[in-house]
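Okay, structure first, notes after.
One protein chain is absent from this view; the other protein chains keep their places.
A and B are the chain letters, set down in written order, and residue numbers restart from 1 in every chain.
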Amino acid sequence: MKKISLLLSGITLMGLAFTGVSTATTLEDVQARGELRCGVDGGVAGFSAPNNAGRMVGIDASICDAIAAAVLGDSNAVVYVSLTAAERFTALTAGEIDVLSRNTTHTLSRDATLGTNFTYYNFIDGQGFMVAKADGLASVKDLDGASICVQTGTTTEVNMADYFRNNNLDYTPVGYSTSVGTREGLEGGACDAITSDASQLAAIRSETANPSDWTMLPEIISKEPLGPVVRQGDDQWMDIVTWTLHALINAEELGITSSNVDAMRADSPNPSVARILGGESETGAMLGLSNDWAYNAIKQVGNYGEIYEAHVEPLGIARAGSVNDLWTRGGIIYSPPIR
Amino acid sequence: MASNTIKFEKLPDRLPPSNTVGWMAWVKTNLFGSISNTLITLLVFYLIFLYIPPFIEWAFINANFSGSDRSVCDENKAGACWTFVKVRFDQLLFGLYFATNPDQMWRPIIAFIGFFGLLIPLMIDKTPHKKWLLITLLTIFPVFFLLIVRGGVFGIPDSDPSQWGGLLLTFTLAFVGIILALPLGILLALGRRSKMPVVKSFSIIYIEFWRGTPLITILFMASVMLPLFFPSGVEFDKVVRAMIGITLFQSAYTAEAVRGGLQAIDKGQSEASMALGMGYWQQTIFIILPQALKISIPSIVNTFIALFKDTSLVSIIGLLDLLKIAQNSSRSLDWNGYDIEAYMFAGIVFWIFCFGMSMYSQRLEKKLDTDRRE
Partner (left out) sequence: MRSAIIQGVLLFIVCYALLSIYQTTIFNLEERGIKTSTSFFDSVAPFKVGFSPFLDYELGKTTYIEIFYIGVLNTILVAVLGIVAATILGFAIGIMRSSSNWLASKFSLVYVEIFRNMPLLLQIMFWNFAIFLAFLPPPKQSLEFGVFYLNGRGLQTPLPIIENSNNFNIWLVTIFFSFIGVYFFRRWAKKRFFETGKTLPVFSLSLVFIILFTTLMFYALGGPLTIELPVLGKFNFKGGAQLPLPLFSLWFSLTIYTSAFIAENVRAGIASVSKGQIEAARSIGLSRSQMVRMVIIPQALRVIIPPTISQYLNLTKNSSLAMAVGYEEVVAVWANISLNQTGQALIIIAMTIIFFECCSLFTSFVLNIYNRRIQLSER
């Protein structure tokens, strides 16, 4: 009897903790649940990290917010799931999360073999190196024979290996499983240089005890287009995530901001603006959403430029003239038209 | 000259030689008994004087307790920064969800009170109705715990397990591990001693398989591969996946602890019960197991201590247990550089529980030893 009750309690415990069985589409799931489950890193300043109030903020987290606003009408209806680099794709393909927005680089092998689809890019990054100013190094070529701190299991590691091999340089990698680990390694003197995406290096520098001690080397050795990822096999959901991101970028191009969106919606001579904000054509219905999907996203989260300014500028990564500026201003952030 | 008889009379006891009593003698025999002894004593004294006073100065005398941000500690680097632990205390104990929702903090607090309210009487010898307390702890309490901490019913707001953390998560993982592993472990231990070759070999393979693999690999497997083993749509939370891994792992160790108890039971017991016409299950449930479990409690407690320490590994698969939260806090912009304090706090918390449990199991072992010698 005692044993049976023990077993029963075990089963109840497991049963209660199950998050449920479903066969519906991702959109139906999200709508039925009333919240979006979004995979983020949770520990990268500017991308996704808890603020003082414990809420996840950053450019990656904002994408989650915008999707929740577009689909559910409420940017707060998000559950952020912090994921390690190793488990992010499994978590996505297994259905634990609806969308992965975790500074993930788009590569062929990930697209083709992991059961995932990449949508579009919310940040275009490139890998750089940071060294101590006192060492007086001017180029990556000076790093021959150096120890370099790197986060393991990332494309960063591979790019570095390729670059050094290509240039006939020798190095010793010092791997850590987290980006904070690499920072402690650099500050503690375990390595002569640290390598990561330029945005991350900026974030890391801002977190060191003495940011002015460190300097970036000029080379950018890789292309790192980062963006939200969805599961293969649900095209409707892929469209929703892709176009939510496009809507944010289009909004910036058209000058729609979270503060003027109501005025623009009420009265704008530009038919493109009207189409985004739910007038003139049924853009929302085409995606299976309500017609004010983009309005909600822009109103509650802001356009792409606003998001960038709020989360990435504070890291000290200027946008003007960089690849992350709009195509109209010399960058490569470009989105197809909404019509 | 009244008589010639010799009278034997007990003289008063003489005092022991003065060089064998008193603290001087104690010091002499225990510290300076021989040349090598003296050298060892001097060496240990030297080490103590070298390290203990500076440590006490750092940890207590010069330590910072006041204030609410790092400026206090930055000004006084000579002492430990306990301000940091004070400010982050809620997070360290209950994790991010309850730290960001202070109005919900009563839930884990009540759960903790309930847990220790049941556990501590169990560890005291003279408590009546121990059996019922234990059954409550293992059956009713988990449900109560889930209702109150998880919430989502009776108007208590839902707290997603993926948002739990700190000591709360450490306790949850260890406790779930042990209550789920116990029945599984008992069955496996019985299976391993079974006379049926299939049952026996399955049990042996199961036990040895899990015991041969490091927990971290099992946690990797649980976090990366488990989703592949179940049909699409069956979704486990990250925390639940870790619980499954821990339970499978722990059941093998529990089985070995219980098997030790089963082996200690005299064969006469089962022969006697067979003579009374009892079947296998009757025999096992009413005669063998109650005795065997009692004997194996110390070993089960020891495996539990190991599990409690091992729950810290979930930090590697990204769960925010006590160790991970302590580490993250010490790496955050606000408290960067105060790692020693963070690790020390987490270490002391772990140590208190592990040491307490090991004292309990040692005492129990001694008691059982005398019980059986009666």
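Going forward, contacts are C-beta pairs under 8 Å (C-beta built on N, C-alpha and C of every residue); 3 or more make two chains touch, one makes a residue touch a chain.
For clarity, every value in this text was computed on a predicted model and none was experimentally measured.
Novice: Identify the residue among A:S147, A:T257, A:N291 or A:S322 that touches the chain left out of the display.
Specialist: Answer from the full complex: A:S147 touches the omitted chain.
Novice: Given the contact definition stated above, which residue among B:H129, B:R211 or B:R363 touches the chain not shown here?
Specialist: Answering carefully, the residue with contact to the hidden chain is B:R211.
Novice: Among A:C38, A:V174 or A:I298, which residue is in contact with the omitted chain in the full complex?
Specialist: Reading the full complex, the residue touching the unseen chain is A:V174.
Novice: For chain B, which residues touch the unseen chain?
Specialist: 29-31, 33, 37, 40-41, 44-45, 195-199, 202, 208-209, 211-217, 220-221, 224-225, 227-232, 305, 309-310, 312-313, 315-316, 323, 327, 339-340, 342-344, 346-347, 350-351, 354-355, 358
Novice: Residues on chain A that touch the omitted chain in the whole complex?
Specialist: Chain A touches the missing chain through residues 85-86, 89-90, 93, 109-110, 113-115, 145-147, 152-154, 157-158, 160-162, 164-165, 171-177, 181, 184-185, 187-190, 192, 231-233.
Just so we're on the same page, only the chains that are shown with their structure count from here on.
Novice: Which residues, counting only chain B, touch chain A once they are in their complex?
Specialist: Residue list for chain B touching chain A: 96-97, 99-100, 135, 138-140, 142-143, 146, 150, 160-162, 176, 179-180, 182-183, 186, 220, 223-225, 227-228, 232-240, 243, 285, 316-318, 320, 328, 331, 333, 336-337.
Novice: Could you list, by residue number, the parts of chain A that touch chain B in their complex?
Specialist: Per the touch definition, chain A meets chain B at residues 2-3, 5-10, 12-14, 16-23, 43, 45, 50, 53-55, 79, 81-84, 86-87, 90-91, 93-96, 177, 180, 183-184, 206-209.
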